[in-house]
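Just one protein chain is left out here, and the rest sit where they should.
Naming follows writing order (A, B and C), and every chain is counted from residue 1.
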Amino acid sequence: MTVARTVELEGHIIDSGMMQQCFGVVMDLGGDFDVEVFDVGTHKDAESYCRMVVTADDEDSLREILHELHQHGAHLSDPPDATLAPAPRDKVVPQGFYSTTNHPTKVRYDGEWLPVENVEMDCAIVVETGGDGSDDGPRAYTKVLNAIEEGDLVVTDEAGVRVDPPERPRGSKGPFGFMQGGVSAERPSASLIREIAESVAETKAEGGTVLAVAGPAVIHSGAGDALARLVREGYVDMLSAGNGFAVHDLERGQYGTSLGLDVETLESPRKGHKHHIYTISEIIRAGGIEAAVEQGLVEDGVMYECVVNDAPYVLAGSIRDDGPLPDTITDAVEAQNAIREQAREADLVIMLSTLLHSVAVGNCLPSTTRVVCVDIDPATVTQLLDRGSAQAIGMVTDVGTFVPKLAETLVDGE
Amino acid sequence: MTVARTVELEGHIIDSGMMQQCFGVVMDLGGDFDVEVFDVGTHKDAESYCRMVVTADDEDSLREILHELHQHGAHLSDPPDATLAPAPRDKVVPQGFYSTTNHPTKVRYDGEWLPVENVEMDCAIVVETGGDGSDDGPRAYTKVLNAIEEGDLVVTDEAGVRVDPPERPRGSKGPFGFMQGGVSAERPSASLIREIAESVAETKAEGGTVLAVAGPAVIHSGAGDALARLVREGYVDMLSAGNGFAVHDLERGQYGTSLGLDVETLESPRKGHKHHIYTISEIIRAGGIEAAVEQGLVEDGVMYECVVNDAPYVLAGSIRDDGPLPDTITDAVEAQNAIREQAREADLVIMLSTLLHSVAVGNCLPSTTRVVCVDIDPATVTQLLDRGSAQAIGMVTDVGTFVPKLAETLVDGE
Amino acid sequence: MTVARTVELEGHIIDSGMMQQCFGVVMDLGGDFDVEVFDVGTHKDAESYCRMVVTADDEDSLREILHELHQHGAHLSDPPDATLAPAPRDKVVPQGFYSTTNHPTKVRYDGEWLPVENVEMDCAIVVETGGDGSDDGPRAYTKVLNAIEEGDLVVTDEAGVRVDPPERPRGSKGPFGFMQGGVSAERPSASLIREIAESVAETKAEGGTVLAVAGPAVIHSGAGDALARLVREGYVDMLSAGNGFAVHDLERGQYGTSLGLDVETLESPRKGHKHHIYTISEIIRAGGIEAAVEQGLVEDGVMYECVVNDAPYVLAGSIRDDGPLPDTITDAVEAQNAIREQAREADLVIMLSTLLHSVAVGNCLPSTTRVVCVDIDPATVTQLLDRGSAQAIGMVTDVGTFVPKLAETLVDGE
Partner (left out) sequence: MTVARTVELEGHIIDSGMMQQCFGVVMDLGGDFDVEVFDVGTHKDAESYCRMVVTADDEDSLREILHELHQHGAHLSDPPDATLAPAPRDKVVPQGFYSTTNHPTKVRYDGEWLPVENVEMDCAIVVETGGDGSDDGPRAYTKVLNAIEEGDLVVTDEAGVRVDPPERPRGSKGPFGFMQGGVSAERPSASLIREIAESVAETKAEGGTVLAVAGPAVIHSGAGDALARLVREGYVDMLSAGNGFAVHDLERGQYGTSLGLDVETLESPRKGHKHHIYTISEIIRAGGIEAAVEQGLVEDGVMYECVVNDAPYVLAGSIRDDGPLPDTITDAVEAQNAIREQAREADLVIMLSTLLHSVAVGNCLPSTTRVVCVDIDPATVTQLLDRGSAQAIGMVTDVGTFVPKLAETLVDGE
């Protein structure tokens, strides 16, 4: 005696790989399926629809199959409301809570599908039921574990939750489709930079916001001026970096060196190795970066341009830091919250030579945000792109030549 | 006015990704399709079948679509015979010749599907029509460009050619399925080695042949004894390597050093840096490796075990070589032919820390041969596995610990 | 008219490269020198002595030369007392403060050379003058910038400061000398592991303390059991890691998976991808790792062994963290202080597959602490060893095979 259930797949079920994965899941888990309806969207933007009856030997097997199908975007044809349970204490979720993906998600409440706000991976979903005399209707949004408050209504189990994995861009339709075949240094660099420049320009033209995530290598490799230029010219709206990035940028502004090396002349001035620690002590003495700019201590560089152009920056602390600067947020949870806020505003994120900060920002991004990731280490690029982002370009190249070329292309139109 | 053609997909069309790719191709190229029959093989080993009518705006577009569909394994529902043209000169193929994939392939001749022998990538297919009073029926086989002889009947265009891309192993069914998610050093090493050992043991139990492709790092990293043991105990049947590998192995046998470093004590004996060139001159003096073994000059090591256990070895020369040894095949085309012969006999190929030799061997393998690829550089493993092999395990690890552990597991049953 | 000054070099001035560097400095900066005394210590442990008169064209050039010579360990033959200045505010050092190296250092105060306590790179030196009716004599110690308190007497300039760069171990005298020729994967792995085991055993035999710095890859690669064993058997006394390491270790204990993958069977159990976030929520619910062990929630693994064997652990937070666990120190400065305390107690530090935590620990170590650094990425090993450590072994290998082999060698005596 077998048990059965009808599930549906909707949307870009072929391009996203959803159908192939769902069929595979059923077969792997020893189930059977019968395709009842299969409408293929034959145009690029058309959506497809598939309805199938899934059969298994017993309820347990069926539940397992349905769990997996749910992960891949399939849903029951007659979905129930989501199950809610109150958080027993601050920071403690109900057992069996639903842990989010980074894909667009809906939660069924009172027979309606509520879109989940601020989608982010590995979070709980909290539902506010509205009512209580208030005018607001019900809403659902994500919360990280450490933000959970006692009594929050948290979604448990996956019934009544619907995930919409993004389609992968098809064919040879520009750089965001280009990455599908894996990451390699053997790509046409100049052409790829041109396409990245176009997507920055496009984002700006649409009124979007560009967030740069930058590691110290940007400064060491001599690309600081070019990044400063992108901030000044309005192509980079926000900056996410660490204490080290800021210190090396400020050192360059004060001493012309980065970790004691003159990035123009390649000379190591005497005492240069002490510049970075002197830089820190001077900024501390001034009372912070903004104060240092106001006092004329800092007259150029990326941080300078952020200050004078009102480009918000988040400097997240780490256990590697010297100093740190007064501007650096030393608490990791606080820093994550600041990063999260920036990430939600970003329409395009450019990650430049930093694994730590890029992962931190990437963790907060929905799969629908455009991401450009540039690093000289292919393993870093692979790791950063391997998060189910729908629109990601990876480029294995030298930031020291990449950022200047990007700035030239965008600003000088070369 | 549109034009249409009916195509079929057969086999593991879902697991192999064939269906998804074929649908994508039609959409990308602006065509339309109508699925007429769609039978899904719902059991792991069952095959599926899909028949669809593909429509395009004109003959050119349709031809382009059909070409792409063919690459992904689709075929016309009413296939013609393959087109044959004679090679105009030695080493010169007819224009528009069909260039092979590494997948199982059939050629339609006289209404019959001939399996293509010795499938290998980037070759021409030559058809011998039989007849001529001979008893042999017609046959088809691959030839590399430099082996083409004037008058060879070469397949041109892709009509009448059928490719069968292998299914990708599904789910979590052992190590050969494991690689699907990309290459990473962060894998459970001991467990993966155990599974590789099992597939070696299985291959041997089935009477199969194991080919080891080994780079000099095997010796430098101290794994030479373990590889020698695998040859002696019959787990490795054939060896493919370069001049450098043999020199360092023989140096170890003669001086206990590899490039002058004692791999046991980590000492660099005085004059050690000259050992490798002295080793070469001694082997030349002896008249080759086999002679050196017979004369008692070489008493252990990988090459020694190959000689005394009749394990055939191919030493392919390269422009990096010192010497070279008399046994090294210095001509690249001759060396490729020797490699090709070994590759065709192999049921399992273990590639150990050499990109050059692994690519050379990999180029000669059909997609159905099992491949294990071990290197400490993830980029090397990715590149080697990125060739559409159906059964490949990649492992990012240190050969210096990998080979001894593999030998322990296989020989001592640990 | 030229100016001159007499400087002295003492100690292992040849082996440490000091002499070569000092001669080079004078020549590079356009000075002249006349060697007055040159006594070479001709035995391995004998020290050498060199006295030379350095001449330059003017006071400025001479000062520059002397600054550089000081960096390389030379000192004036008639040293003055160190200059001291009070810190104007908390966290603010006097201008021109002396920034430390990681080498043994002395400060001249009241005609006596005080050894600087807790030597660490990029710190200020604070002198407590004693007196004040107290019995204590004067002392000198390092302080990081953020620990400076108003009124601290801080050393400025380098007069009266003496640095003693360590000799580099000579020749082929075991693994700590072995690294001199750079980092490479092509080293004899088994022999090198044996020598590392010996230095661990030796450190323990001398009553020393071994600190392991471990990244999440230790768990992913299946080496968790072996590291747990090293803690249990007393070969690892302290642990420095991050939130991620602890989560993956605890996940293994609770679910048998690491990031959802079973490290024994290589299976990915259904729902496995949620295990790590469930693990975090369970540990939060329990009230922390120690509580979870007491409640029987965690029954094995590295963290378990640390708890039951009273091996102190520091879990430093980062912006990448999920959760975090209640045990994780989220503030970077606090975490650095905890790391610093551990680092000072360590006689041997083993860094396993983590750049972030290894740099953080390495920043706190004097150049005299033994360091073993293991990573699969040669760039990481190079970066970690490139800090002037006197006794460092780097090994480019797979922690997944390294830690088990190390444990076997140490515990089973294999």
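We adopt the following convention: a contact is a pair of C-beta atoms (placed from the backbone, for glycine too) under 8 Å apart; a residue touches a chain by one contact, two chains touch by 3 or more.
Keep in mind the model is a prediction, meaning the values are calculated, not measured.
Undergrad: Can you say which of C:Asp32, C:Asp300 or C:Asp347 touches the chain missing from this structure?
TA: C:Asp32
Undergrad: Suppose we count only contacts with the excluded chain; which residues of subunit A make the list?
TA: Within subunit A, the residues that touch the unshown chain are 172, 174-175, 178, 185-193, 195, 216-217, 220-223, 258, 261, 263-268, 376-377, 396-398, 400-402, 404-405.
Undergrad: Can you list, in ascending order, the subunit C residues touching the missing chain?
TA: Residues 14-15, 17, 19-20, 23-24, 26-28, 32-33, 35, 38, 40, 42-44, 170-171, 182, 378-379, 382, 386 of subunit C touch the chain that is not shown.
Undergrad: Which positions on subunit B touch the chain that was left off?
TA: Touching the chain left out of view, subunit B contributes residues 29, 64, 67-68, 71, 91-93, 97, 99, 122, 145-146, 270-271, 273-274, 277-278, 280-281, 284-285, 316-324, 328, 330-333, 335-336, 339, 356-357, 359-360, 363, 377, 379.
Heads up, the rule we're going with is that only the chains that are shown with their structure count from here on.
Undergrad: Which whole number of Å gives the spacing of the CA centres of subunit A and subunit C?
TA: 34
Undergrad: Which subunit C residues touch at least two other chains?
TA: 377 - these are the residues of subunit C that touch more than one other chain.
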